[in-house]
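In this view, the complex is presented without one of its protein chains, the others remaining in place.
First chain written, first letter: the chains are A and B, and each begins at residue 1.
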Amino acid sequence: MIGPYASHQRRFFSPLDVVLLALLAAMVVWLGPGLIRAGEYRWNWSVIWRYMVRYDPVSDRMRPNVLLNGFFTTIRLSIWSGVVAMIIGLVMGVLASRRRLLARLVTRTYVEFARNTPPLVLVFLFYYFLGQQITAILGLEQWVAAMDPRTARIVTILAAPPRQLPAFVSAVATLGIFEGAYLTEIVRAGIQSVPKGQWEAGYALGLSSRDRYRFVVLPQAWRVVLPAAVGQFISIIKDSSIVAVISIPELTFQGLEVMAATYRTFEIWITIALMYFLLSSICSWGARGIERRLARHVAR
Amino acid sequence: MSTTIDKDDKDDKDDKEPIIHVRNVVKTFGNGVRALDGVSIDIGRREVVVVVGPSGSGKSTFLRCLNGLETADSGEIVIDGIPLDHNRKNRLEIRKEAGMVFQQFNLFPHMTVGRNIDLAQIRVRGASTEEARRNTCELLTKVGLEDRVDAYPAQLSGGQQQRVAIARALALRPRVMLFDEATSALDPEMIGEVLDVMRDLAREGMTMVVVTHEMGFAREVGDRAVFIDEGRFIEIGPAAEVFDNAKEERTREFLSKVL
Partner (left out) sequence: MRSRTLKRFFTHILRTPVPDVLGFVALLAALGLLFAYNTAALGYRWQWHRVLRFIFTIRDGGFVPGPLLTGLGVTLRVVAASLVLSILIALVTALFRLSRSLLAQTIARVYLEVIRNTPLIVQLFFTYFVVAPLVGMDGWTAAILALSLFEGAYASEIIRGGITSLPAGQWEAAYSTGLGRRDALRFVVLPQAFRRILPPLVGQAVSLIKDSALVSTIAIYDLTMSGQVIVARTFLAFEIWFVVALIYLVITVTLSASVSVLRHKLLGKYEYHY
């Protein structure tokens, strides 16, 4: 079990295994009727396939259909939100590590507000507000209207089709503000993980406050921040599903749409869960790689 | 699990029979490092054996094998007639027979000093709370800390913590005491108080195996000394002899560096 002596006490078949097997058997019996119903359920995976890719007669090629497009939108949404969140996190994180009370009051309020309110409520609150404000301030609508086809194509690839751009931007802003609070804490923790002696050495050398951050503290904090930030990016991918409630056509929203159109509930939710699982697993795999490489660099 | 052992009964055993019997013990760690490469020794009752050697030579591993914290790959260890094998009951008996003092003290930080020492008496020996506390106070008096029974470990100095740890190891009246670099984590001014306690124990006739870097103490208190290097016992002999006229070149070389 735990603690020393673990090695020579490892057994391949313990009493717990027996109990577990019994429980599993009981569950099969309990789920039996349901499973039989599931067996009688006429699975139809071709529907999923049709909503993944479609044949485009104009270009005579297969093109991604709603589900795959939703998958890509989720990725785009996550990346842009991640960028916004990282910028907010860097600025606020540095501020949070300052001694000045005002700086700490501002960052604390932001972080506590964003972390203690349900993301769903934040989405509703910010969507109504930011949706109008951002489009108005950035003049997005005029810009979209005056867009030439080439820019439109680039914008579609990088973000969203021009028509959906205002909604996309406010979704990115909402997620960015929300996730930025977590990144603020990550950056702050990273900065504070740098030993005090490093600050003092920088100070003794006569470095300015900004140089102390830039050359001494941030490069060292980075090693703590990076793995945690990548981990937070995985959370962003998952949390991005929340904006389905404001009709951003990302993966979860498309799932709801296809469900309404086809009633293939089982196939759809299994597929969507798998797609998120895939995306998230790839990212955590990458995160582990980064962590391992960083660990090798600081090997003491 | 409270099999009380009648200590007097055991004293009737042949006094000349070794209390610790170690034969050809080999211990390899997962990374392929041979920490112990076939070591053997017999330690008699009331004997104090000091183990010295460079860091990484296998001193601690040897000590940890004696009470089963590490499991030897092969070889034979018998403590007071109890073989250290995979039998759980035997292992428990050996843990009761051998008290251990760690370099890092390892006191339980969430318990008062008194509770730290009471715990095993109550849970393992089945003593009543009052009985255990009476014994605890005696032990604390012995290490000179009778007034700190209600303090938490964090409120004590390093030297005091280590003395509490010794008292805790003595709580089950072990036949053998194992000291794993008991003074290495201490500030210089606190080493003396811990060594004093250990010296008293030796004088009372406790069988002790002491891994230490305190060469002066080792020569003074040790009956026999073992020099260990790269997992082998290079030299075993009367302490004065090993320290003053080592036979082996490697021993002399090591001692010339540390003395």
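Quick notes on this one:
By our rule, a contact is a pair of C-beta atoms (placed from the backbone, for glycine too) under 8 Å apart; a residue touches a chain by one contact, two chains touch by 3 or more.
All of these numbers come straight from a predicted model, not from anything done at the bench.
When the full complex is taken into account, the listed residue touching the unshown chain is B:107, out of B:41, B:107, B:143 or B:221.
Of the candidate positions A:20, A:62 or A:158, contact with the unshown chain belongs to A:20. When the omitted chain is restored, the residue from A:42, A:61 or A:100 that touches it is A:100. On the side of chain B, the interface with the absent chain consists of residues 1, 67-69, 92, 95-96, 98-100, 102, 104, 106-110, 119-120, 123-124, 152-155, 165, 168-169, 171-172, using the contact rule stated above. Mapped onto chain A, the footprint of the missing chain covers residues 1-6, 9-14, 16-17, 20-21, 30-31, 34-35, 37-38, 100-102, 105-106, 109, 112-113, 116-122, 124-125, 128-129, 132-133, 136, 234, 237-242, 244-245, 252, 255-256, 259, 265-266, 269-270, 272-273, 276-277, 280-281, 284.
Going forward, only the chains that are shown with their structure count from here on.
Chain A and chain B have Cα centroids lying 53 Å from one another.
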